[in-house]
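Yeah, one chain of the complex is gone here, protein chain that is, but the others are all in their spots.
First chain written, first letter: the chains are A and B, and each begins at residue 1.
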Amino acid sequence: MSSIDLAELSRILGKRGFDCEIVGDPGTEIRSVNTLEDATSGEISFLANPKYRQQLDTTRASAVIVGRDDQIPEGLTVIRCADPYAAITVAIIHIHGYREHPQWGRDERAMIDASATIGDNANIAPNVTICRRVTIGANATIYPGCFVGDDVTIGDDVILYPNVVIYDGSCLGDRVALHSGTVVGEDGLGYVPVDGAWFKIPQIGRVVIEDDVEMGACCTLNRATLGETRIGRGTKFSDGVVIGHGTKVGQHCMFVAQVGIAGSVNVGDNVSLAGQVGVCGHLEIGAGVTVGAKSVVYASIPPGQDYLGYPAVESRAYRKQVAAARRLPDTQKRLRDLEREVERLRSRLAGA
Amino acid sequence: MSSIDLAELSRILGKRGFDCEIVGDPGTEIRSVNTLEDATSGEISFLANPKYRQQLDTTRASAVIVGRDDQIPEGLTVIRCADPYAAITVAIIHIHGYREHPQWGRDERAMIDASATIGDNANIAPNVTICRRVTIGANATIYPGCFVGDDVTIGDDVILYPNVVIYDGSCLGDRVALHSGTVVGEDGLGYVPVDGAWFKIPQIGRVVIEDDVEMGACCTLNRATLGETRIGRGTKFSDGVVIGHGTKVGQHCMFVAQVGIAGSVNVGDNVSLAGQVGVCGHLEIGAGVTVGAKSVVYASIPPGQDYLGYPAVESRAYRKQVAAARRLPDTQKRLRDLEREVERLRSRLAGA
Partner (left out) sequence: MSSIDLAELSRILGKRGFDCEIVGDPGTEIRSVNTLEDATSGEISFLANPKYRQQLDTTRASAVIVGRDDQIPEGLTVIRCADPYAAITVAIIHIHGYREHPQWGRDERAMIDASATIGDNANIAPNVTICRRVTIGANATIYPGCFVGDDVTIGDDVILYPNVVIYDGSCLGDRVALHSGTVVGEDGLGYVPVDGAWFKIPQIGRVVIEDDVEMGACCTLNRATLGETRIGRGTKFSDGVVIGHGTKVGQHCMFVAQVGIAGSVNVGDNVSLAGQVGVCGHLEIGAGVTVGAKSVVYASIPPGQDYLGYPAVESRAYRKQVAAARRLPDTQKRLRDLEREVERLRSRLAGA
């Protein structure tokens, strides 16, 4: 963590392509980044979501990164630029940087099978288990309590946080980061019914996680029964995401917490699934699809669609359904009224 | 575990403010507490939920704690009091007490960094990892497989069950208890899109868990991107609860299993969220709010409200919607009938 003044921060942002304007004292010293609500003197904050605009009036931050045209209160020191969210990211990286891991080297209390191959500059904690014929690339950081099963291959610059479990035969690319408690490659629900009981099918497939994937805590990925379960390059998961056996997820997807995808689903690139979404088995989710929070997907979705609901349909249609459902008790009352009115008309007409 | 007769139990309840009346033999010996269904001779049970009233006829319990006015079968030995559920709690505490933890002392197979400060009477198991500059108060019980990251501070009388992970910089108050597999302070979904890929923002905030919080197994709490994720004093979670980055939960809340709250949500005090409830990001959930099982909350909820549904609305309104939806196929049939009837009337009127 290093201190910096606004003039210097502005120069750094400029080099990264941000055209900045300082309003206030360019010599203002900044030592850390914080939210508008929690920031105090010596801290810089940002405004990206208009919901928090009012907090500009009350923040104790020494400076705030705001948009080109945001109105600011008298006396607030700001940096104006076109994309405050991206700019604050640059500031966070410069001032704070990424997590510094404890340095264990290759700890002698790690249990590493003699047949395993570990790359240069390994940082492997006590109580890590690395099984037979494992291959791990350079610069691995493996925290305590992790388990890496037989015949697993892992690329360079991988981080496994505490208590991550990688089952036998799984394959992880470069720069994969898995947070605590995540499990890769356990057996899925592969059974055949025999005489009223469930008979287990050996689960001989594997899980492949491509480069630059990051997953939150307690995600679980079933190995394929046959072939592969696969997570595409650059895809990010939050916590508690479950992926069924044989499902293939594309590149640069984002799945929010507690998403569950059943088996044998194909998910295209750049798909966003909001929290608690469920997707049934054997479906095709097209590239660029977005599905809203807690939706359940019973049928395939064409590329580029924005879906929502229970069951999920095109979002605008769903919003109309919800609005209509709220009027439904009134609708039914009006129908009853109308039935009575028509009955009266019928009687009058009969009497006429 | 100690044996006790009903007269003695009645005196103990009396001291705790329960006005008791024994019906039957006050010398009946009790050695443990059980359910009406499973209790056998020498056990005491209770009736608090009228759903189980019939089990009074069949229970093999030696005695039952019942309400002031509950009807009881001939010959059943009971203690009558105003609040059987609270009274049985007193009985459980007296007869059984709380879990007795294994005593490891400060086991030499725990990996405790030299820079850590551990309070008196520590009970730290083998295979615990305690990193740099950690501070832990008195009477800590830390089970095997737990990981406590750099710069974590933990209060007095804390219990971490096996395989709990506390990421760097987190802060836990006094008497916090976290069950197995729970993860505190992992990175959340903090990325900016750059050239079609997700670029990681350092997650420099932290998690604060206040005094007397207890969480079930496999809960996961994202650290804040900036500032704090915070869980208020006395709040209780069941299993698999996920809390997004920067979310603040009030005091004495209760979240049932698999609840998921997105980031930057403010939850007031005494909020109850039933199982599998989802709450979208950047919302305000007022104090005293109750949300029913599996509801999804898309909008802020004022204090004191009782919500339910998909999407969640005021519970009574939702129940009307559900009832109306069940009649909907019939409604649509009646509308078609009415359209035909009106058409007939129109024809007759035209012909008239």
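Throughout what follows, a contact is a pair of C-beta atoms (placed from the backbone, for glycine too) under 8 Å apart; a residue touches a chain by one contact, two chains touch by 3 or more.
This structure is a prediction, so every number in the text was calculated from the model and none was measured.
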Among A:G67, A:G188, A:G216 or A:G250, residue touching the chain not depicted: A:G188
Residue among B:R31, B:R133 or B:K236 touching the omitted chain: B:K236
Given A:T35, A:T153, A:S238 or A:Q258, the one touching the chain that is not displayed: A:Q258
Hidden partner chain, residues of chain A it touches: 111, 127, 129, 131-132, 145, 147, 150, 163, 165, 167-168, 181, 183, 186-189, 191-192, 194, 196-204, 218, 220, 222, 224, 226-228, 240, 242, 244, 246, 258, 260, 262, 276, 278, 280, 282, 296, 298, 310-311, 313, 317, 320-321, 324-325, 327-328, 331, 334-335, 338, 341-342, 345, 348-349, 352
Residues of chain B (touch criterion as defined above) contacting the omitted chain: 32-35, 37-39, 45, 49, 51, 85-86, 89, 92-93, 96-100, 102, 109, 125-127, 143-145, 161-163, 179-181, 212, 214, 216-218, 234, 236, 238-240, 252, 254, 256-258, 270, 274-276, 293-294, 310, 322, 325-326, 328-329, 331-332, 335, 338-339, 342, 345-346, 349, 352
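Definition applied: only the chains that are shown with their structure count from here on.
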Intercentroid distance (Cα basis), chain B paired with chain A, Å: 25
